[in-house]
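For reference, the structure discussed in these notes is given below.
All protein chains but one are shown in place.
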Amino acid sequence: MIWILDITMLFFLVVCAIAAISIKDLLSAIIILSAYSLIMAIVWVEMHSVDVGFTEAAVGAGITTVLFITTLARTEGRSED
Amino acid sequence: MSGIQESVIIRTVVRIIVPFIQLFALYVIMHGASGPGGGFQGGVIFGAAIILYAMIFGIGEGKKKMSDALDKILASTGLTIYAATGLICIVCGGMFLQYGAVPLIPDNPAEVSKYLIDLVEIGIGITVLAVMISLFFNVSPPESEPEEAEE
Amino acid sequence: MSGILDIVYAEYNYWIYVTLMMIGFYAMIAKKNLIKKIIGANIFQTAIFLFYISLADVTKGTAPILVGGHGAEHAEHAADVIYTNPVPHCLILTAIVVAVSTTAVALALIIRIYNEYGSIEEDVILAARKELQPEFSEHARQRGVAEVSEQ
Amino acid sequence: MTGFELIATHLPILTVVVPLIAGFLTPIVGWIDRRLPWYWVMLAMFVVLLIAGNNLVTVINSGTIQYKLGGWDPPFGIEYVIDLLNGFVCLIIAFIAFMVSIYSKESVKKEVPGKTTPFYSVFLLLITGLMGMTITGDIFNFYVFLEISSLTAYALIAMGDRGDGVVASFNYLIMGTVAASFILLGIGYLYAVTGTLNMADMQNLLPSIYQNKVVLAALAFFMVGFSIKVGLFPLHAWLPDAYTHAPSTASALIAGLMTKVGAYAMIRFMFGVFTPDFVITTTGMTNILAWAAALAIIVGSVLAIAQSDIKRMLAYSSISQIGYILLGVGLANMIGMEGGLLHVLNHALMKCALFLVAGAIFYKTGIRNLYQFKGLGKKMPVTTTVFMIAALSMIGVPGTVGFTSKWYLALGSVDAGQWIFVFVILLSSLLNIVYFWRVFDNIWFGHPHEIEHIKKDEAPLTMLAPMVILALLCVFFGLFAYYPVHYVIEPLSVELLKLGGMP
Amino acid sequence: MKTLALFVVVITGAMLIYAGQDLPAFGDINSPAYQAPMTQYFIENALPESGVTNIVTALLANYRGYDTLGETAVIFTAGMAVILLLRRRET
Partner (left out) sequence: MMVIEINSITPLLAVLVSMVASVMILAFGKYPNIREGWTFVAAFIKFGLVISMLPLILKGNVVTYTVVEMLPNLPIAFKVDAFGILFAITSSFLWIFVTSYSIGYMRSLKEHAQTRYFFCFAIALSSAVGIAFSANLVTLFLFYELLTISTYPLVAHIETPEAISSGRKYLTYLMIAGVSLLFSIVVVYHYTGTTEFSFAGIAGMETIPQTTLVILFITFMIGCAKAAFMPLHAWLPAAMIAPTPVSALLHAVAVVKAGVFTALRVILYVFGVDLMQGSGLWLYMAYFVSITIILASIYALMQDNLKKRLAYSTVSQLSYIVLGAVLITPHGLTGGMLHIPYHAFMKITLFMCAGALIVTAKKENISEMKGIARQMPITMIAFTVGALGMIGMPPVGGYVTKWFLLLGAAELHSMILIAVLLVSAILNAAYFFPVIYVAFFKKPDHELKYKEAPLTMLVPLVLTAIVSIVIGIWPDAPGMFLDIVEIAVANVTGGGI
């Protein structure tokens, strides 16, 4: 039982989520979102759902981030809020 | 991204690593039956390999590997494999997607379903990789790409 | 472990997912930047996924991959193992795919919006739309009425 | 087993799989020849229409059809259940979609130039999504198809007016995502306390745990989610823009079907997952729904009066009409329920016809401001006549479909002792007259200054035919409402409200 | 807008917490979802009926294969939607 690790990671999740929505630089926000996804994937794997964790790592931290960043390349990088 | 694209080291590394990623993706797809992984994850990884390639060598190069038409056809094909499997089950007298009904190996529906699950996973994989690549190609900026400017 | 910690521990995932959902939901509604909204949507959805996965977990359980692989020779050994609930995993695999699809479409829309209005800030877009659309204004309505009475 | 019997057994699944496969294959068909997709869609929709018709007839004759996907028994596998309710809704979907697909030929060519193939692909997938949502007996499967239909709807709406369409679509996406997430959460809650995903199974398990707070929360999340999906009044913000700025084909399809299916889903979840006594008496959810619907009826009508864009006007009118359906459901008595269900059919016919007309006018003249419609009655007599019939139907003139549902709703309100709802319905009739009559005045009485000599200039036949058919049906079902009511609506209401001692 | 958003979010949160009181505890093996016949059936029968050891895959591709077909259709839809939205012309 590694619930301390669990809780630490869950805490990080909340921190990442708040950071992702409040940071003004969108690229940073996206990278933080990517980190959020990765942590989420680890949490899930730790909860014995390997398939979902695997998928989240590939999708959330991979494809979604790529798509976000390419979108940023075609729009603008800063947010007003 | 131009800085990265000109770096020889990265280009070489990517050129070497992409086939391995693809291989890994195929493994993930096929391994889905007995361990974590499956068509979707494998498809995403396979797609990511080509996306990585396209990011480094430019979308034009990427499109040479995976043209739009091929992309569309692959996307359709993957799904058609899936749906056709379901329809074959119907033709063989079962319900839609009732793998056991297909008389591939007599008296062992579990084995049949194992193979058909693999087939279906491959179908998913094909669609997912095609769509992932198509998503990337469409979302990424067109101006860096000379071919598209001619259109 | 103290009593309070016990309660917190027993349901800590739920508190986290509630928090994450609220953060994501707030971003979706209150943030003016369109990409921020989508980031919010992602957080919102993953929070729900977290709920599902928490639901599936069983203390001292193991991943729902049958121990011992193929064949019946390990069957007696497998009977002792507690597996986590596989159903939510399956559901969430599907839901993740849905989420990434929604994100892709949303990003494509954002690119289109940026091409049309040159901004991804909601209030800027709103202002631009008001300027571009005289035909839906009250003025136009009255002009329409004036045309009737001219006759 | 002969081939015919084989197909007959599998008709339920084919209802969804035919448009699905057709949708996958559209890119290939379009790759062969760009003109083919339209014929392809027509063919697919026609087949779906036949299947849906057959399904309903089978249900009427021999009762509910169950189809076990993959051959797994219900709680374990996904199950398709076609009863009167979704057989009926499926037929409506299939029919409206067929009409719109005929209509789409010229309209899509003009409004979505150069993208017809993906457009049709998405079109078919939208139908798939709606069909899947309707026909399924499994709540998670429902969610998957809900997302298919939502994603396609976002894409179709974004194809409309430059800029506006995209923004409308984006707003819809945000709202739709919230709705879908709420529904997903609700599904999760119900799964957490029952351990099943099958609707019928869930309905059996739920009554023993109604005191559980999770169940109530699930119901609340479902209601909010579906309210967003149908555009019920306080949550309607996405709807007017989306309907206004979508391409005509998409507007007709989405206005005709999306909200209907949302309403269907609401009914299904309220009476097919939870039990009537829980939603009606224990929680009083139907009562809340009825009041919200009454508010929607009035506000929608009033806002419609303030619009000068015809599609926008129709969109607000949709908000009010959705209120009718939900009011009928919310009354939760036999007659009110009949009215609400009947209005699903009626509103689909009327609103689809109206949007098709708006599209045809836009196609021919490029005008959407209804104050510029002068002389249109002479220029496009058939189109405007269709508009007239459909609009009179919306007003509720007897002999058209609008009357029959209004009659039931009013009667149902009286039965429920809710006189205020009767006044709401009647008042909204008056408001409907106000906003539709402006259009009549402009169409029939105007003298356009700019055009001295008005020539007849109708839309092409592929656009006219579906409109005329819909208008004729508006009258047909107005006069012969007995048939849908007798064969479908009445037994359906009994079934839903668990009257007549059914299990 | 921000106040309204906060309001809505807090209400939603309140609803979630309200429901949370009756949710089964985390990791509880006696939770209804785990003890439901469905879950047990899957764990027992995944191998003999589907021939795969990964129960999630068995569920995904076999028992709930139709969901997965839908999921793939969603992916495909997204691809088509993005093509529709961003492609300038048909190729």
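Quick notes on this one:
Per-chain residue numbering starts at 1, and chain names A, B, C, D and E are given in the order in which the chains are listed.
Everything below uses one rule, namely that contacts are C-beta pairs under 8 Å (C-beta built on N, C-alpha and C of every residue); 3 or more make two chains touch, one makes a residue touch a chain.
Quick caveat, the model's predicted, so the values are computed rather than measured.
Among D:Gly53, D:Gly71, D:Pro276 or D:Gly399, only D:Gly399 touches the chain that is left out of the view. In the complete complex, the residue from D:Glu79, D:Glu106 or D:Glu490 that touches the missing chain is D:Glu490.
Seen from subunit D, the chain kept out of the figure touches residues 392, 396-399, 404, 406-408, 410-411, 414-415, 422, 426, 429-430, 433, 437, 441, 444-445, 447, 478-482, 485-486, 490.
As a working rule, only the chains that are shown with their structure count from here on.
The minimum number of touch steps separating subunit A from subunit C is 1.
For the pair subunit B and subunit D, the distance between mean C-alpha positions equals 36 Å. With touch defined as above, residues shared between interfaces to two or more other chains in subunit E number as follows: 16, 23-24, 31, 33-34, 38-39, 42, 47, 53-54, 56-57, 60, 62, 64-71, 73-78, 81-83, 85-89. Contact with two or more other chains is made by residues 34-36, 38, 40, 69, 72, 75-76, 79, 83, 86, 96-97, 99-100, 135, 138-139 of subunit B.
Residues 25, 28, 34, 37, 41, 44-45, 48, 51-52, 55, 87-88, 91, 94-95, 98, 101-102, 105-106, 109-110, 112-113, 116-117, 125, 129, 132-133, 135-136, 140-141, 143-145, 147-148, 151 of subunit C touch subunit D in their complex.
Contact residues of subunit A toward subunit C in the complex are 3, 6-7, 10, 13-14, 17-18, 20-21, 26, 29-30, 33, 36-37, 40, 43-44, 47-52, 55-56, 59-60, 63-64, 67-68, 71-72, 74-76, 79-81.
Those residues of subunit D that touch subunit B in the complex are listed here as 1, 6, 10, 13, 17, 20-21, 24-25, 27-28, 31, 67-71.
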